[in-house]
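Note that one protein chain is taken out, while the other chains of the complex remain in position.
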Amino acid sequence: MPHRRTVLLAGLIPLTVGACGSSSSSPATDSKQLVGAGSTLVAPLLSQWQPEYNKQAGVTVAYSAIGSGGGIAQITARTIDFGASDAPLSEDQSKEANGVVQIPWALAATTVAYNVPGVPTELKLTGPLLAEIFLGKVTTWNDPRIAAANPGVTLPALKIIPVHRSDSSGDTYAFTNYLSHVSPEWKASVGTSTEVAFPGGIGGKGNSGVGGAIASTPGAIGYIAISYVLANKLDFALIANAAGNYPVPDVVSIEAAAKTLKSVPSNNEVSIVDPPASAPNAYPISTFTYALVPLKSPKADTLKAFLKWAITAGQKFGPKLDFAPLPAEILSADETTIARIEN
Amino acid sequence: MSPPAPTATLAGRLMGDVRLRRRRALNRTMETVATLAAVAAVVVLAVVFVSVVIKGIGAINLDFLIHSEVPFGQSGGGIANAIVGTIVLVALASAMAIPVGILVGLHASEFARPRTAAAVRFALDLLNGVPTIVTGIFVFGLLVVGHTQSGYAGAFALAIVMLPIVARAAQEVLSLVPATVREGALALGATRWRAVVRVVLPTASSGLITGALLAVARAAGETAPLLFTSSILTTTGVSTNPGQTLVSIPLRIYQLAEGTSPSEHSEAWAAALLLILAVLAINVVARALYGRTRARMAAMQ
Partner (left out) sequence: MTTYSSGTPVAAVRLSSARRTAVDRAGDPILRGLTWLASAVAIVLFVALVYKVCDLAGESFSHYGLSFIGRETWNPNPSTKTYGFGAADFLFGTAVTSFFALLIAAPTSVAIALFLTELAPRRARRPVATLVELLAAIPSVVLGLWGLIVLAPIMSSTIEPALHAVLGWIPLFSGTPSSVGILTGVVILTIMTVPIVSAVMHELFGTVPGELKEAALALGATRWEMVRMVMLPYARSGMVGAVILGLGRALGEAIAVALVVGNADAIHTSLFEPGSTLASHIAAEYQGATTSLQISSLAYLAVILLALSVIANLIARLIARRAPLRLGAGVGGPE
């Protein structure tokens, strides 16, 4: 009897060791595979690209939606082949990342979603009002300032619960960038970044977590990438633009915002939040999202081919997720940048 | 800590007590309170368990078990890659932690002086008390910074969680092996190591397996040690290569739990049910084995 049991115990070990014998080539050298991580905003689009690109080019793209800050951190540490961020690299980050370029590869929007029982979708809000809400100064849904923007809508005396991202996020960047444009107080006290000190509210992990928190919390309001609003049928707000209109966030209004872009700087950093009044139908919290790629990559060729495909053929998967196609001047800037990547 | 004292005063207090009815009433009240509290707590715990089962059972099907995650917005994703990933991660962690843990136990029972054994036990207890998120940061700093996340890093983090459980169990069960058994083998001319391999380990084997199984059950359910060590996908679909990151069931539940859509939630429930069943099954087996070891050791005394 004891012998049989010893065999059982001894059997455990070879069994476990056997499991690690089945190794294939590592990701660092496998040119049929690309590893990326970062933005959750762009994740829905990437998940369309992955099977399609695999079919066409035979290259597998693995992508983890860990938040834009994670994308920046991971590409800086070179633990992945490409990062993805909706926020451009700051000067310090750019220095730290040492030779990482940013390539705008998709165009989308951060929307404001809410959960107020009895209140229909497309509630109207202005930028300054949104800032007051997130600063904790407007605290109930029946606040006269919200009522003034929404004549005819019955608003409940429900506490407003702002929902923000708990991870480091490009949506946070776009949203705080917008609030900094429209509210001097926001700019001075909270500022623009992928992670800020929010004056209040609750945090959710990723766009998914923010969406989950909004869906389950009556009184919640939060910023969330547009495709997550559509997929989960959340109620969303219309935000007043500089012209005083309330455009619906969709491909058309995002494109209108992108058209206000005059030129692309050499580092490809482009911001289109709070577009001027000359674009009457532009959605005010539109954002480009970037691929972050090292100029020297062991998988340069695979990476270049994928990026080229993404900014051209890949764009046609965008509109059904409310990603707008890239404008021509961005495309040409991207192509110039992609050409600089080498082994 | 001297029980006779309270009993003595008790005797005094009881003498001439005329409020017997009140005392009995108090007794009944306290018994009822304790019973109600206990029943309520057990019911709450059972409700948690049952609601996971009910919510999970509807979402589990064959497709869920044999497919991996699907593109955004589609439903019908599965956790095949997470199941395989968890198996590989835990197997690898076991390969690291179980042999070392048993050797630690042997050291205490066969070779170490009592003081040394106590010091090792202390270190193991401290290690067991380390929050697993801190273990995750340690392994991140040790193996991931400057390299990449990988199944190996994740398995190493899990092994750190497992080691104290395996080793403490081994120390205890090996110390229960009757000295007569060991001495018998030595008296028959066996060298120490032969006595250990042929007699001590076989005698304690089911207890050692209990410890190993409890550690496996614990590791299979851990999320935090994998968060910074094996969470960024480096491959799509099912992979058994620990050189790449491996998706695990707990991490997948963590991601799905905060999902926005009901389909993500039902995937999370299904994965949770699968995880709970696996963990509980291992625990039940471990407990049964432990009961047998104790009975056997007692019979040998």
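As written, the chain order gives the labels A and B, with residue 1 at the start of each chain.
The definition used in the following text is that a residue touches a chain if its C-beta (ideal position, glycine included) is under 8 Å from a C-beta of that chain, and two chains touch if they have at least 3 such contacts.
Treat the numbers as computed from the prediction; the structure is a model and nothing was measured.
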By the document's definition of touch, the residue of A:Pro44, A:Gly67 or A:Gly211 touching the omitted chain is A:Gly67
Of the residues B:Ile60, B:Ile83 or B:Leu124, which one touches the chain left out of the display? B:Leu124
Contacts from chain A to the absent chain lie at residues 1-3, 66-70, 72-73, 76, 90, 92-93, 159, 161, 166-169, 189-198, 200-205, 212-213, 216-219
Over the whole complex, note the residues of chain B touching the chain we left out. 1, 3, 6-7, 9-11, 14, 17, 23-24, 26-27, 30-31, 33-35, 37-39, 41-42, 44-46, 48-49, 51-52, 99-101, 103-104, 106-108, 110-112, 116, 119-120, 122-135, 137-138, 140-142, 160, 163-165, 167-169, 172-173, 181, 184-185, 188-196, 198-199, 202-203, 207, 210-211, 214, 217-218, 220-224, 227-228, 231, 250, 253-254, 257-258, 265, 268-269, 272, 275-276, 279-280, 283-284, 287, 290, 296, 299-300
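The rule is simple: only the chains that are shown with their structure count from here on.
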What is the distance, in whole Å, between the centres of chain A and chain B, each centre taken as the mean of its C-alpha atoms? 38
Which residues, counting only chain A, touch chain B once they are in their complex? 2-3, 5-6, 8-9, 12-13, 15-17, 19-20, 22-24, 26-28, 33, 35, 37, 43-44, 47-48, 50-51, 60-64, 66, 74, 77, 79-80, 204-209, 211-215, 227-228, 231-232, 234, 321
For a test of understanding, state which residues of chain B touch chain A in their complex under the given definition. 71-73, 87-88, 91-92, 94-95, 98-99, 144-149, 201-203, 205-206, 208-209, 212, 231-236, 240-244, 255, 258-261, 264
